[in-house]
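Mind looking over this structure? Questions follow.
The complex appears here without one of its protein chains, the remainder shown in place.
As written, the chain order gives the labels A and B, with residue 1 at the start of each chain.
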Amino acid sequence: MTSHHSKAERIPLLDRSLLSRALQDAFRKLDPRELIRNPVIFVTEIVSALVTLLAVRDFAIGKPSLFSLSIAVFLWLTVLFATFAEAIAEGRGRARAETLRRMRTETLAKLLPNPADRAVFKPVPASELNVGDHVLVEAGDIIPSDGEAVEGIASVNEAAITGESAPVIREAGGDRSAVTGGTLVVSDWLVIRITAARGTTFLDRMIRLVEGAERRKTPNEIALDILLAGLTLIFLIAVVTLVSFAHYSGATLSIPVLAALFVCLIPTTIGGLLSAIGIAGMDRLLRFNVLATSGRAVEAAGDVDTLLLDKTGTITLGNRMAASIVPGPGVTEQELAQAAVLASLGDDTPEGRSILAFARGRYGIAAEKPEGAKVVPFSAQTRLSGLDHEGQTWRKGAVDSICQWAGVENMPSVLTNAVERIARAGGTPLAVARGRQIMGVIELKDIVKPGIRERFAALRRMGIRTVMVTGDNRLTAAAIAGEAGVDDFIAEATPQDKLSYIRRVQSEGRLVAMTGDGTNDAPALAQADVGVVMQTGTQAAREAGNMVDLDSDPTKLIEIVEIGKQLLITRGALTTFSIANDVSKYFAILPAIFVTAYPELEALNVMRLNSPQSAILSAVIFNALIIVLLVPLALRGVRFRPIGAAELLRRNLLLYGVGGIVAPFIGIKLIDMFITALGLS
Amino acid sequence: MIGTFRPALILVGLLTLLSGVLMPLAFTGLASLVFPFQAHGSLLKKDGKIFGSVLIGQNFTAARYFHPRPSATTEPDPKDPSKTISVPYAADNSAGSNLAPSAKALIERVKSDLPSMGPHPVPADAVTASGSGLDPDISRAYAERQVARVAAARHLPETAVRDLVNRFVKTPTLGFIGEERVNVLMLNDALDQMPKP
Partner (left out) sequence: MTIRGWAEILLVLVVAVLLAWPVGIHIARVAEGKRTFLHPLLGPIERTFYTLSRIDPAQEMSWQQYTFALLALNAIHFLMLYAILRLQFYLPLNPDHLAGMSPRLAFNTAMSFVTNTNWQAYSGETTLSPGSQMWGLTSHMFVSAGTGITVALALSRAFARGGLKTLGNFWVDLTRIVLYVLLPIAVVAAFVLVALGVPQTLATHADATTLEGLRQTIAMGPVAFMEAIKQLGTNGGGYFNANSAHPFENPNAFSCILEILLVLLIPFALTFTFGHIVGEKRQGYVLLAVAGIFLLAAVAVAYSSEAQGNPLLTAIGVDATQGNMEGKEIRFGIPLSVLFNVVTTATSCGAVNAMLDSYMPLGGMVSMFLMQLGEVVPGGVGSGLYGLIVFAVLAVFLAGLMVGRTPEYLGKKIQAKEVKLAVLAVLILPLSILGGTALSLALPEARASLAIGGPHGLSEMLYAFTSATANNGSAFAGISADTPWLDTTLGIAMLLGRYAFLVPVLAIAGSLGEKVKVPASTGTFPTDGLLFVGLLCGVVFIVGGLQFMPALSLGPLAEHFALFAGKSF
């Protein structure tokens, strides 16, 4: 995740205003009706309330207990820290939403009663537009709502959404017809048919998504919640039955002590951080300028094991580039290169420029126009470019065009063979002629992006297969696939091919991610488990996908997968940590509560905690503090490395499993020393 | 529903018939044919009368016999069948003491047994009850401790009795499988067979 720097505004992890707002929200979230969504913390709240009631009662009957009060305080803090973690995660999303809202000013739309007549329009507030209305936007206007250009062409600044200030072209028909509400028309005009109902524009949805208002639990979250609720129930049984055991044994257990034991044993750490982790995952995606329509999509991204990548723009640079030259009989490479440069001076296409760059790089030939020379520019009709100078003519272009121009029936066999070879390998052969002589052949080919092979290898280590999708024929596709190191390819791909490929792979139990932009990608995008739509894509494609890439950068699919994995890893790591914590808490609390009945059980006090009361209090304090301490980790996410599952598991298990067993021993001991020094117990 | 209960019922009947009737009965016949001694309880007979089983311990209290371990077996009290009385080595009602290691009753019982056991430390098996209450064996240490008493009661030289004990010590197979032990009934029976001095 290094190649992309977020263009969206970066929000520091702990911003002051964010913190104070989050603190307010944390208290608001104590409302049990809201908290019940989180069973572990909800139960903790009930227990806190119970202990508080008892502490108040003790106070009322004139026997105030500092111990009970301290337990109550720290139990409440446990709950509060949990709601705070969620609030701060949401706050970061909300801060982003605010910036979006600022851009969505209330605009007046130019409603066209008759779409055919641009001259007659009536101003209508944007919020009152309906689906199917036609509006006119002209240079300087803000596009009032999401829609589709039905007439005209315009350049539009979409920085409000993408953060990218370079204007993009929007035109009627084709794959660049979708426009987004809130973006600014820089030049020309468009007639737009409104496609979004009120309050459902892309911007509206984006705001709601980043605010977390539409947050639903993801499948893994639901499963984890069940497990956490189950563990809570198990420990509830353990603590409730303890009353009878203790009574039999002659130990007296007060409610605050039982409450402390219970809350320490149930997985409050992960319970408190679970929703923050999920929100932060979506937030991380947004920082990459990718907008997920649901948490489910982010989670699915982590599960993806097959990536469908478009060849052009993702795997290759997208333009054909000069890669080699083959001189004809009696011509040196140097002479051919020189001729190619002169013939290409009139070719401003990327292909032409690539020939100049190639000649300079390989043969050290500078692209200088000779004094007084006449440049023949490239045109699509002639399919050649050239230079006329001092009676000599140079031409470069498609092989048949050059042969025709030079009046040559048959090229030398060495060149005919070269042309055949190049075409077979998926390249494009160009011929270069000086006068009537065919000097040689230039090979243009798709250049695989530098470093992409290594990335695919990394993906393979993560267990992810890459599949290249291209319209090229099989031979060409195979050549590029081999060069790029993808696992599979779909050649001569039609939208139907993509769809059936995805279906087939899914039936083998795999999850598929793909990118797309065109309307004809829509079925495949909808079928894929993760469909990333380019922001430049059509409305139909946008509806079909479950993520939108605001930068329209197809390589980002790889980062999206990594972010998805990071989300799952963070959740797993903190769950493991939380449960492993229980071991030490037993050693802190059990000797403390039973020592009155069996003084010999002091032997289990391996941490040598000062007194029973300080032991229990220390465990409760640790249990509360660990939530806040882990908030940064929950928001930032556990680092993901593409090192394969076995190695990843070994690292994380050591860090969060074994660490989870050891850490609280140290933490509880330190807190015990601290509160003993303060004389709190 | 009926469709399920019907095969269930028949299958239960067939399995019971096979594994609970036919097989055990057939096996009983086969066993007494091939291993008649073991199949009928490894019983020891003298003059046609059963005097015990090789495998089942017997209570000995007379000084001239080697004594077994304490036994916790009981029998119903003939006077009041709802109560039980201590009957060591009651081979029709196997039982251990089931006393906890921390039980006062255990400490008291051992304390009361210790004085008759000679110098400390006393071998553990001499003062602990076995799990079945029918343990046929004692340790070599406990047997050796009784040699002097038995020899004196029988007016035999201690060496003769000690030799006999040594003959009856079973050592672990291959040096590590099983425990070193002495079968009390067999030893006492051999004692009775010894020529009077």
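One rule holds for everything that comes next: a contact is a pair of C-beta atoms (placed from the backbone, for glycine too) under 8 Å apart; a residue touches a chain by one contact, two chains touch by 3 or more.
Remember, predicted model here, so these are calculated numbers, not experimental data.
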Q. Quick one: which of B:85, B:107, B:152 or B:194 touches the chain that's been left out?
A. B:107
**Q.** Chain not shown: contacting residue from A:302, A:328 or A:427
**A.** A:302
(Q) Even though one chain is hidden, which residues of subunit A still touch it in the full complex? (A) 219-220, 222-224, 226-227, 229-231, 233-235, 237-249, 251, 261, 265, 299, 302-303, 305, 460-465, 507-510, 564-566, 568-569, 571-573, 575-576, 579-580, 582-583, 586, 590-591, 594, 597-598, 600-601, 603-604, 640, 644-646, 648-650, 652-653, 656-657
Q) In terms of residues, what is the contact footprint of the unshown chain on subunit B? A) 4-12, 14-16, 18-21, 23-25, 27-28, 30-32, 34-35, 38-43, 49-62, 65, 69, 89-107, 110-111, 114, 120-125, 127-139, 141, 172-173, 175-179, 181, 185, 188-189, 192
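The rule we apply is simple: only the chains that are shown with their structure count from here on.
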Q.
With centres defined as the mean C-alpha position, give me the subunit A-subunit B separation in Å.
A. 75
